[in-house]
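To start, the structure itself, in structure tokens.
For this depiction, one protein chain was excluded, whereas all remaining protein chains were kept in their positions.
Right, chain A next:
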């Protein structure tokens, strides 16, 4: 059982002062094995904070990130899964599922994690699974009118990944979960 935290689009301090306190109290150091971050932190203080939750931090560049050295895309393997990471402002039209599917084929990954729309989504298509953890601070978005703070926790166990999404709605944290299974250990999708 490997726990992977996926979050992004915090936009601190441009659009939000900090993560919601209820989220901060849940993100305790030592419980999570990897963090994948879709970008737009935007400042070093947030980077350092994420590192305290888990030292294995993978991050890609959002268009407002202060640090220009983050890569545009990243791929990594966790257990039986290949994961791809990209902020998403590079994929046009923004939020378009078919365009994202193209990126997934290009990166050749089972799970593609992207952001930019500040809208949680998790869906399965021919090429695999696309997950958008939304905005962890509920930051303003020109794309999405109604943003709730959200993040995703993935529990990777063998060929199965359970995606838990945590959303802060009207002051309460609501959890939902979605199951995905991959057919075999081959690198391509089911």
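Quick note on the criterion: a residue touches a chain if its C-beta (ideal position, glycine included) is under 8 Å from a C-beta of that chain, and two chains touch if they have at least 3 such contacts; residues count from 1.
What we mean here is this: contacts and distances are computed from a predicted model.
The subunit not displayed here is recorded in UniProt as "Vacuolar protein sorting-associated protein 35", chosen from "tRNA-splicing endonuclease subunit Sen54 N-terminal", "Vacuolar protein sorting-associated protein 35", "Origin recognition complex subunit 4" or "Small ribosomal subunit protein mS29". When the full complex is taken into account, the listed residue touching the unshown chain is A:43, out of A:3, A:26 or A:43.
The set of chain A residues touching the chain not shown comprises 11-18, 43-45, 63-64, 89-90, 92-94, 98-99, 101-102, 105-106, 108, 126-127, 139-140, 142-143, 145, 187-189.
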